[in-house]
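Please read the structure below before turning to the comments.
Omission of a single protein chain aside, the complex is shown with its protein chains in their original locations.
Up next is subunit A:
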């Protein structure tokens, strides 16, 4: 099942971004016109790492991950404490990868990425934005991605609910039987 930009927009609409102006800034940065190249480079790394993690935490029948995560992050990385939390958690995860595997997350195989996430404890940790490394990686990395997927229509449909909680999918589907 293919994730689309529409899913990314729906996920953003469900859980919020920082607005259209910030969205535009992020696009400009990616196109190289930003006056803050360091931030842009950093965000490029964050995006690549989160896409690599998404390939592990999303089910294999999902396609279109790169565009979905990229689109979703355009809003989520647009500023504020939450964006900082994502950057910090991704940096920490990458540091663990370098320390334990001598490579960045994006350079690990899918199996190694899965093992890394479990080794940092993100599988059994409860999410906490102010918690331990494992809890923050669970919150800002793993659950950030799962939240985006399972509040999006395509993510919901994987489970059998085309209007998942958090998605403004209208007040009609609840009246209808399964499609």
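Convention: a contact is a pair of C-beta atoms (placed from the backbone, for glycine too) under 8 Å apart; a residue touches a chain by one contact, two chains touch by 3 or more; residues count from 1.
By definition in this document, contacts and distances are computed from a predicted model.
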Name of the absent chain as recorded in UniProt (options "GMC family oxidoreductase", "Imidazole glycerol phosphate synthase subunit HisH", "ABC transporter ATP-binding protein" or "Hydrogenase accessory protein HypB"): "GMC family oxidoreductase"
Spell out, residue by residue, where the missing chain touches subunit A. 13-16, 56-61, 114, 117, 123-124, 126-129, 139, 142-143, 146-147, 149-151, 155-156, 158-161, 163-178
